[in-house]
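Got a structure for you, written out below as structure tokens; questions coming shortly.
The complex appears here without one of its protein chains, the remainder shown in place.
Labels A, B and C are assigned to the chains in the order they are written; within every chain, residues are numbered from 1.
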Amino acid sequence: MAGNSFGNIFKLTTFGESHGVAIGGIIDGCPPGIQLDFDAIQNEMNRRKPGQSNIVTQRKEPDTVEFLSGIFEGQTTGTPIGFVIKNTNQKSKDYSHIKDVYRPSHADYTYEKKYGVRDYRGGGRSSARETASRVVAGAIAKQFLSAIQINAYTSSVGDIFLERPYQELDFSKTESNAVRCPDEATAEQMITKIKEIKKEGNTIGGTVTCVLQNVPIGLGEPVFDKLHAELGKAMLSINAVKGFEYGSGFCGARMKGTEHNDLFNEDGTTKTNLSGGIQGGISNGMDIYFRVAFKPVATVIQKQDALNSSGDIIEMQGKGRHDPCVVPRAIPIVEAMAALVIADFYLLNKMYN
Amino acid sequence: MAGNSFGNIFKLTTFGESHGVAIGGIIDGCPPGIQLDFDAIQNEMNRRKPGQSNIVTQRKEPDTVEFLSGIFEGQTTGTPIGFVIKNTNQKSKDYSHIKDVYRPSHADYTYEKKYGVRDYRGGGRSSARETASRVVAGAIAKQFLSAIQINAYTSSVGDIFLERPYQELDFSKTESNAVRCPDEATAEQMITKIKEIKKEGNTIGGTVTCVLQNVPIGLGEPVFDKLHAELGKAMLSINAVKGFEYGSGFCGARMKGTEHNDLFNEDGTTKTNLSGGIQGGISNGMDIYFRVAFKPVATVIQKQDALNSSGDIIEMQGKGRHDPCVVPRAIPIVEAMAALVIADFYLLNKMYN
Amino acid sequence: MAGNSFGNIFKLTTFGESHGVAIGGIIDGCPPGIQLDFDAIQNEMNRRKPGQSNIVTQRKEPDTVEFLSGIFEGQTTGTPIGFVIKNTNQKSKDYSHIKDVYRPSHADYTYEKKYGVRDYRGGGRSSARETASRVVAGAIAKQFLSAIQINAYTSSVGDIFLERPYQELDFSKTESNAVRCPDEATAEQMITKIKEIKKEGNTIGGTVTCVLQNVPIGLGEPVFDKLHAELGKAMLSINAVKGFEYGSGFCGARMKGTEHNDLFNEDGTTKTNLSGGIQGGISNGMDIYFRVAFKPVATVIQKQDALNSSGDIIEMQGKGRHDPCVVPRAIPIVEAMAALVIADFYLLNKMYN
Partner (left out) sequence: MAGNSFGNIFKLTTFGESHGVAIGGIIDGCPPGIQLDFDAIQNEMNRRKPGQSNIVTQRKEPDTVEFLSGIFEGQTTGTPIGFVIKNTNQKSKDYSHIKDVYRPSHADYTYEKKYGVRDYRGGGRSSARETASRVVAGAIAKQFLSAIQINAYTSSVGDIFLERPYQELDFSKTESNAVRCPDEATAEQMITKIKEIKKEGNTIGGTVTCVLQNVPIGLGEPVFDKLHAELGKAMLSINAVKGFEYGSGFCGARMKGTEHNDLFNEDGTTKTNLSGGIQGGISNGMDIYFRVAFKPVATVIQKQDALNSSGDIIEMQGKGRHDPCVVPRAIPIVEAMAALVIADFYLLNKMYN
């Protein structure tokens, strides 16, 4: 109820503040008998971690995950997988200046009003550091779903858009550049843009596109828990996300029925895929694709007005080591959340067979 | 788990196919002591029902809700509210031609593959008829939340956009025209457009904008169950929805941090509201607003190829009485789902105080 | 949360007060493709209904269940099964004398204090009439679980105990007498006892034993949701239940380890079964058996002191047509709840295979 769990069958519960001792979580409902590739898990962590390139925050956090249970001789046992990630680089002093301050477009004010108390250091629970735990669980879900391909990539940074459709892209190139855009030329423009923005002490938004391939037919529940509704919730639960669309998305709202309908082939596949691989909330075996909008990071390295707890407007200067654009590091998080949604529906669907 | 429930504390479970005996639901967790206005509930039903104007489907369904429990002497008692809405105008014969046919961009194919069996009459469970039950529950949630204003309206039909921001609109005019756009001039254009489309035997998409005012500070849970994540899921669970954005939405992804941040006033309100009334997943007391994209209805009154269960492509001719544009009738559904989300978080939040 | 649902995968939600228009429920998560035997369902209803013999209440209620959805051409479709049972014999006037009165050992007082309002007619929501909806769902669960035998019977009435162990009984005789005890001689004693008690205008408690045979190995979740923990909750949720024990039960607490341990046969079965078919919360393939204690019905047809809402002790005379002993009619309810627990775990377990 308090909203720190995701999923029903394959279920992740997370804990931890950015500047506490550790963050971590429990994965409950992971099937037994999965031989885990721990390097692959750590690799996902590395894709998310700070300091990996010169266009992301320069904080250094090793983000090593330690598993405490649910794994025996390298294999999942069906019992809950507990894990922790130590917070090694907390630098709490960096945040003493915001103890009594509500930064604009941060969660400081709403947490204070909701709970009456908050761990103000580095955003506490509202920090995107929490998403490291999601990446751990998502990495395990990916291994469980090894037949399904889940590929996210940066599809825009500010006004620089990757115009090519996903079908033309080579996803193996996503990791070949710091911005995680599989089109080299566009990637370069994006990187240049982010460097400019960083130099200004400013930040910039962007979008992530994610493609799921080889998803079995039949996943998703037809009424409230439609497959795209859960994917949407999953994405909107990631820090800084402002929008979600799948298939034709907002463009679909401008189209006519005869343009939008996906005609069938005899094998049940469709000639077009404006539906985005989902009909009536249930996967139809075609590629699932969706797009997620991220706002610019709220912490800018410029002077800005903030509110303090006495009700005064004060000028503050953003400090610390923040991301000029959250999108490159969000790629593995988007993939992780997609994997969690699919794993959950995949297991649920076994009851129908 | 099978996805026919929505909400945790204020919880709706629905049942029913479009051409069965009846549809209905159970509202569990509605607080006791609410004196219900049954005319207001029926009024919401009338806003959604077919046949209300010449730009919606001409099916006639009275859509009268019958309450079976949970209400005593006009007042909620805190026990579950069971209700049914009879299906009076089923015309099952209209649908015999689709018994073995999978219509393009409908849920016929995915239901058949998921369940191995389906009630093919009129879409069965995948029909938007199910949303009538949501409107009942939403109408009660609205009465519970009487201090909060929830106003949705048509913000685009095809390429005709209502360009004015919501702050300039008079929501009392939404009901004054058939398309439910509170700007008269734009409404006329939209109506003309829908009539054209209808004449073609075609359909058209559109968007709905929804504004929530006077929402208390503190609603929403900070991690997975962010207020906007639940609103997003709620909207994406409505038939034909392809996208959701709140606050700055997809536009926010093109902005810089210094442009996007909402600076505070001394009283905790903000000078701008690109955040859309939510910070870190929690309401901040400002207006909450979001936009929902609806695809064009898949049933067109033209010849189209479909697939039959033997794997043949056959030509079919859409029949029946369908909506040329789903958006006008979707307005009360969007409001109902928003009310359900808010009611749920409102009750959950009482536990913190 | 408000406690009107049972189960996770195979989930029942009920609604309805004893003297409202109707009671009913929604079964969500019933697998598709089950060809239903409607006579068998009605037969379970008849086992529970009032007026079936001269040792139960003489109220007449046909208790005919009407299905509204989720079934097509006699088969479940995987969509929610909505159903209603009309309240045909409400005689509200019988209850006007208790409008402002809290009867001893009834739920009148606690409902009033919890909700501030209540439907005082015939116990309202706290009436055992609600269990009719459980019997409907249980009857469907039994058909889903057709390979499993679920047999409950009356094992004591007051001080008259059926001393023979269940292994010696012929369950086909349970329905051959009004008290539902498969041992004829003991049944006669029990019936005589109940008739005596009835003549006094008094009531008497008793116990029900239930045996589940052919339950697959592996059902139940090992920590909080142990199979016997859910069975216990299920039974304790039935009106008038005061205790639950399985396997050796309270007697087991007097034994030594060497006496209590069930030694294995080579095929994994055990030579004894003090464990009651469950080890570590998980079924082991042996018979599951448990015992449920029912208190005497609180409504007696004698003068008794009660409390009124003004805080006065008043003398009241129980009226109406009440059961002198609840146990005979509880048999199908115990079986229904057991079936719901097993169906739920059965489906959940498919996710591990």
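Observations on the model:
Definition applied: a contact is a pair of C-beta atoms (placed from the backbone, for glycine too) under 8 Å apart; a residue touches a chain by one contact, two chains touch by 3 or more.
The shown structure was predicted, so the numbers you read here are calculated from the model rather than taken from an experiment.
Only one of A:P50, A:P104 or A:G124 touches the absent chain when the whole complex is considered: A:G124. When the full complex is taken into account, the listed residue touching the unshown chain is B:T79, out of B:T79, B:S155 or B:S237. Listed here are the chain B residues that touch the chain not shown: 1, 9, 29, 31-32, 78-79, 222, 347-348, 350-353. Where chain A meets the missing chain, the touching residues are 1-2, 4-5, 8-9, 11, 13-17, 20-26, 28-29, 32-33, 66-70, 72, 75, 77-82, 84, 114-119, 124-125. Although one chain is not displayed, chain C still touches it through residues 1-6, 8-9, 14, 102, 104-107, 109-111, 113-116, 125-126, 130, 156, 158-159, 197, 202-207, 217-218, 221-226, 228-230, 232-234, 236-237, 242-250, 252-268, 270, 274-276, 278-284, 293-300, 302, 304-307, 311-313, 348-349, 352.
We adopt the following convention: only the chains that are shown with their structure count from here on.
The centroid of the Cα atoms in chain A and the matching centroid in chain C are 46 Å apart. Put simply, the C-alpha centre of chain B and that of chain C have 39 angstrom between them. Across the assembly, chain A contributes 1, 9, 222, 348, 352 as residues in contact with two or more other chains.
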